[in-house]
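The complex is shown incomplete by one protein chain, all other protein chains being positioned as in the whole.
As written, the chains take the letters A, B, C and D, and residue 1 is the first residue of each chain.
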Amino acid sequence: MEMTRRGFLIVTGAVGSGVALSTFGLDLGPVRAYAEELDKAKRLKAAKQVTTVCCYCSVGCGLICSVDKVTGKIFNIEGDPEHPINEGSLCAKGAGFFDLTEANKYRLRKVLYRAPGGMDWEEKSWDWAIPRIARLVKDARDKGFVARNAKGELVNRAETIAHLGSSNVDSEECWLMVTKARALGMVYIDHQARV
Amino acid sequence: MTDIEGASARLAREIGNVLERNPQSRNILQAFEPILQEKARLAERIVCKQIDPSAIDRSRLAGGIPVIRQTPLLLPEDPWEEIVRAVIPAIIQGFPALRAELLVLQKGIDDGTIRLSDFYRAQDGHPVLARWAAAIVVRQVAIDFLLWAAEKPVLENRRRTLQEVLSTSGWDRGYCPCCGELPSVAVIHEKIPQRWLHCSRCGHDWRFSRTLCPCCARESQREMPYFFVEGREQETAFICASCKRYLITVNHIGDLEEHDPDVLAMGMAHLDLLMQQKGFLPMTVSAWNVFD
Amino acid sequence: MTNHYIDLKNSDCILIMGSNAAEHHPIAFKWILRAKERGAKIIHVDPRYTRTSARCDYHVPLRSGTDIAFLGGMIHYILTENKFFKEYVVNYTNASFIVDSGFHFKDGLFSGYDAKKRKYNKETWVFEKEGSGIPKRDMTLSHPRTVFQLMKRHYSRYTPDKVSGITGVSKENLLKVYAEYGATGAPDKAGTECYALGWTHHTTGSQIIRTMSMIQLLLGNMGIAGGGVNALRGEPNVQGSTDHCILYGNLPGYLKMPTASLDTLEKYLHKCTPETKDPQSANYYQHYPKFFVSLLKSFWGEKATPENGFGYHWLPKMDDGVAYSLMHLFDKMYEGKIKGLFAVGTDPAVSAPNTAKVRKALEKLDWLVGENIFDNETHSFWKGPGVDTKSVKTEVFLLPASASMEKEGSQSNSGRWVQWKYKAAEADGDAIPVGEITIRIMAEIQKLYAKEGGPNAEAIVNLKWDYTDRQGRYDALKVAKQINGYFLKDTVIEDKGTKTEFKKGQLVPTFGMLHADGATSSGNWIMSGSFGANGENKMAKRGKEDPTGLGLYPNWSFCWPVNRRIIYNRASCDMNGKPYNPKRKLLEWTGDKWVGDVPDGPWPPQADKAKGKYPFIMKADGLGALFGPGMAEGPFPEHYEPLEGPLAKNPLSGQLINPAIELFKSDLDKVANADARFPYVCTTYSCTEHWCSGALTRWQLWLLEMQPELYVEIGEKLAKEKGIQNGERIKVSSIRGEVPCVAMVTKRFQPFTIEGKTVHQVGLPFNYGWLFPKDGGDSTNFLTPTVGDANTFCPEYKAFMVNVTKL
Amino acid sequence: MKGIELVKLIDTSLCTACRGCQVACKQWNEVPAFRTKNNGSYQNPPDLQWNTWTLIRFQEYEDAGGKFTWLFRKDGCMHCTDAACVRVCPSGALYHTPFGTVGLRKEKCIGCKECVSACPFNIPRYDKATDKIYKCDLCQGRLQDNLSPACVKSCPTGALTIGAREAMIKKAHARAKALGGDANVYGDKFVDGTHVIYVLKEKPEVYDALPVNPHVPLSVMAWKDLLKPLSLVAAGGVLAASFLHYIIHGPKTPDDADNQTKEGGA
Partner (left out) sequence: MKKGLIKATDAFERIVHWSLAISCLVLCITGLGMMFHSFNFIGDLMGGLKSLKYVHNFTALFFVLALAFSIKMWWREAGVFSMPEDLEWMLCAGGYLWHVDHPPKVGKYNPGQKMFFLTVAFFGVIMVITGFIMWFPLSLPVELVRWMYPLHALGFVVIFAFFFVHLYLGTIGSPGSLPAMLHGWVTRAWLVKQHGKWLEEMEEKGTLEVYGEEKRAAQGH
């Protein structure tokens, strides 16, 4: 049976609370002044907590991220106490999960490109890279496409392009990748399930 | 005896600690300290007719029906006179402004005009309260406040005898399994970051999911919003976008010593003010979170 | 995992073999320790003494690559000492089946071996059948050709002496483990096994796991709480990525990738749909066509019609008998045949076997598209050590990806719990989720084909590819729903007389409702049911109810299949549906229904001859397979030496190595078995401070400080022989390559006595690469051979031969 | 914050050497990682150093019967009640906190290194660059906020716990008893009790770098308890003696006659 909140207030007949403190002659000046000071200095910050799952081993421990709503940045990551497997605790690597966020200076932030024979990376935009990749994929695929095999059976294989990875991305992304690869006719498909 | 003294010393120490961090709450804490101290003493001392824990229907409890809906927690035969005699001086000490009214009440109780058992015997207590107010010249709020202070030790006393039932009930609701009240304050522990809700009415603490709103049970894994004081990250108020309530929460509280969540909450009255200014309502009205 | 992580606490005896759980699955180990607190025995069988060994009841070292011998010895022990759970074995396994009279096993080979092809013709690996088509059984298990008797004969060669000689485990230790674990054959005892890459990384990996499965069937440990065979998998979503089959031979949901000879949909479905004549066998895979057609519908949507075979022809077909695994991929790349590679969140330049070959192969690419959160040795291969950067013509893209907490989506843990996670923050800079990168690239390719055409362009142009939200961003929820599947037309489902109507566009609530006629779509049938018909995302569920008290948490996330937390769970009850162990009641038949975990099908228990079904519903015969003809190297696992080992002759037979493995023949695929130049057994692994190739953890300086560089662990005795000091820089070399590293001289590696000879073993982690840190050493896989398991092509990282020398 | 006397309990039988504590310590105290070398051990950094206040010691131990075990011991400040370091610290940088632990006020440290040699557990470490010593202060700041130390917070196996002294000592003994064999409690008996105590699976003498009977060094006592007061007594005594000499015996003045004679003779 689901009880409503309203029901209780009547039953319990809670009394006494809910009277303004000032009615009882309490000087709330200092509290008000402090609240005002915090407000003026904009020290009251909005944040949110978000649940996520650890990305190291496959135990699947739950995590709670605390995020600053203004900057959008994660400022704390801790074990999810409700999670039945980890029950709020984390291993050493999981406890260092925060070091995988943008707080880690080595994270990739730009599209990098290395031209044939190039000695170093160049920064590029998505709008430059995506059409270029699509073109390369089409050219490579079409050039080596095997419509029929040696026996003459219809196979529709793109043997010149291949896909590797990944067990480090979400399931939905895996499905998209595999769908993409199969639609392109790839058969050389593999990932870390083997390694 | 030593237990009571220990508890009293702990409470005093805790208030001292909170005041060190939140001196702006001095007036509030000092006003309530005598009442809290007296409550602690009384809860230990008074003899109430005990509820037999085995009489609590565990399956109904598991179904979300708190004890108070199964059996009354405040009885006419409870030692109200003893309690009131102890509580009145404590209130006067904390709230000198109420002195005159409370002395009138004291007199009314002494001469039998006011019998608290009447109130707890009545189906509907309101006429009784009105009658009292008419018989003696005090504000209704003074009577309310006295009742509030008097009920606390009784509820706490009964709640303790039910502790085992309550803590093994697998209670997963946002309101108190004992007295049905919504929480006034929560703590989130640091090491294993569980959230524990606190009922300021009967003093019960129970664990509750961090992704549900205790008030309207709305789940929000994607975004459970809260506010915190910059530089004082432990001082937070969790809010519910759906029911527009807030819950004062001590985030990442340590576990080296026990805490009195009521005292912690009073130290964070500034957050109550700020959240109310932002248009949020507290989950429950406590004696210290109504300002105007 | 047949079971799940929390369930480890329910066990009475946990055999950790092929896993270093304390170091790599610390939270799983927490549950193992909970079992230990309850009084369970924890046994670690592993070539080396690790942090796991330190916290177990005892550690038993064995020579790497001899697990089948060890476990075969256990089968021998269980059968000869009568430790098996007879009622379970007779009723729930194919022990009583009578095998074809042509089947035999001689000197290491089963009947039907073709040495030239290195493959078996499996036509004698079948059961004798009654006229009705139901396999013949001898419930007394005494017929000489029953599976039971054949098995007994097969493993009679695995005597403690023999096994000790092969594995290097003392007889005393062998019997200690056998007795301890064999005791779980009692009906009220549960034994479980935890393995990881220590088993899969062998040429006989699948058969090791199968041997353990046989033991679990013999002891009645399969399908029960605290039992099962449990893979502690290493990567966060390796279960999900495997379920979605980023694997050459499968399509999402472990459906089989079509081969060239199956030129029509009908032929394909006929081949893939198993049949049984036994009315008591549920044979769940009879529904295969429903799963497959729904998959095609999810790919090509309305363009997939009955007329065009739902687009069956658009799918690529593999050549019959040919594999396209990681190793084949690099082999072909090395030959110069593969021109373009997508490498997503992976670092094969460190992690793939035979690094020298892999890195040379990469140089032959025209283009490489990398998607990752950090750079790694694969993306930057063109500036690696020994590479003439200028001459490398590869065009390389390194696309910045969002990390796990920066995107919404699901991850599946090893216990098959598909857990939804939410986006906490936007990734910094230009990084976007891999899903979004995939969508954008494919959409651009679709545009090109729409404009320019090309071979089999329909497969691309017709692909349903609308997985973005209104802002054009990747919409994980949309993809997840597509994976779950939709009703594509109004459908009425009848079940036990009740009719439920579903509207077109509603989500399919369970795979039982999928259709083979195009009325439903489902991107992955096993995930069908991850949403309710009303759109409720069950993967995001956070209910904490635990009605059985066994820690199943049925309302926490979604668990495939159909939220079943322990698979084969009907086998936890007797023929009448009463639990074998009332103290750990996983499931119980109450006369009209099963109560407990989600049962393997709603049918009554087996004793009900009319309606009852056998417990192993995914098997065509409905029973646990002690005889497993599906395996490439034989229906009974047999010990073979690793491709490279210390022995010139297999002590058990004339067949030295796994007869069914594929051998690679490039100039860089050299092998040195029982070669005096490489006298020491070598194994590789990870360490707790790093993760996999170190691609994430090497960039975390506090972790790096604790494990700063490549080391090789060698026993004190070997070090003394070679005059190697602890901490000295030395060189480990195999016939394929060498790696300089620091010598860690330790008591934790002890020499084995193998066939009377002393054999030393050494081991190295594989967490390092040249890119970062610069002086931390390079890939250990310079040493490893390109060879893999005969069934799965998991590379052999765990047993090969090396030498160690002073620099 | 007024404190209660605390004890951190390290149960070596539960430690899996995951080193979460080692990382958490650096993370919380914001000390940098060094680029280390592998020295042939998992133990890294090889020893406590100024940026490593706690360290898991890995030790391969074979008992007399040939039974092998890999011992893990979290090393770090023991927070003695009678702390030699506090006794010798000239500046008051090392001090006893209300929790009974030994705190370190870094700003007061003058880098004299006296504590380094005085410590019976060989804990404090000196950093040349800042000319100061460093050691675990049991996360004094966290204790003041009623939080457990970072290492305790990070420990996933429950090997590290902290609580009121009496309760923890009781718990330690109960655990040692439950473990049986050579298991023992280390730390509650010497230097008036340490505020970090171990449940050791093996006898103390088995462990590397763990003194069996640690005590405040005799030299420290000789110095602090004997010579320190003596120096004042001696100086005071000499002054007093001089004064007495002056007033009783008087100064030794040259003889006038002599003087005159010689002068006269000059």
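We take it that a residue touches a chain if its C-beta (ideal position, glycine included) is under 8 Å from a C-beta of that chain, and two chains touch if they have at least 3 such contacts.
What you see is a predicted model; the values in this text were computed from it and never measured.
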Interface partners of the hidden chain - shown chains only, full complex considered: D
Touch criterion as defined above, residue of D:D131, D:D182 or D:D208 at the omitted chain: D:D131
Selected from D:R35, D:K170, D:K189 or D:K228 as touching the chain missing from the view: D:K228
Omitted-chain contact residue, chosen from D:H96, D:K113 or D:H215: D:K113
For chain D, the residues touching the chain missing from this view: 88, 90-92, 108, 110-114, 116-118, 122, 126, 131, 217, 219-220, 222-223, 226-228, 230-231, 234-235, 237-239, 242, 245-246, 249, 251-256, 258-260, 262-263, 266
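FYI, only the chains that are shown with their structure count from here on.
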Most widely separated chain from chain B, with each centre as the mean of CA atoms: C
A-B against C-D, pair bridged by the larger set of C-beta contacts: A-B
Chain C and chain D: spacing of chain centres that average the CA atoms, whole Å: 51
Where chain B and chain D are represented by their mean Cα positions, the distance between them in whole Å: 46
Rounded Å distance between chain B and chain C, as computed from the means of their C-alpha atoms: 55
Residues of chain A whose C-beta touches two or more other chains: 50-51, 82, 89-92, 96
For chain C, residues contacting two or more additional chains: 26-27, 30, 408, 422-423, 542, 544, 688-689, 702-703
List of chain B residues in touch with chain D within their complex: 13, 16-17, 20, 190-191, 234, 252-257, 259
Complex contacts: residues of chain B adjacent to chain A: 23-28, 31, 60, 63-66, 68-69, 95-98, 125, 129, 141, 144-149, 151, 175, 179-182, 189, 191-195, 200-201, 209-211, 215, 221-231, 236, 269-271, 273-274, 277, 284-288, 290-292
Of all residues in chain A, those that touch chain C in their complex: 50-63, 65, 67, 72-74, 77, 82, 84-86, 89-94, 96-97, 99-102, 104, 106-121, 125-126, 129-138, 140-145, 147, 149, 151, 153-195
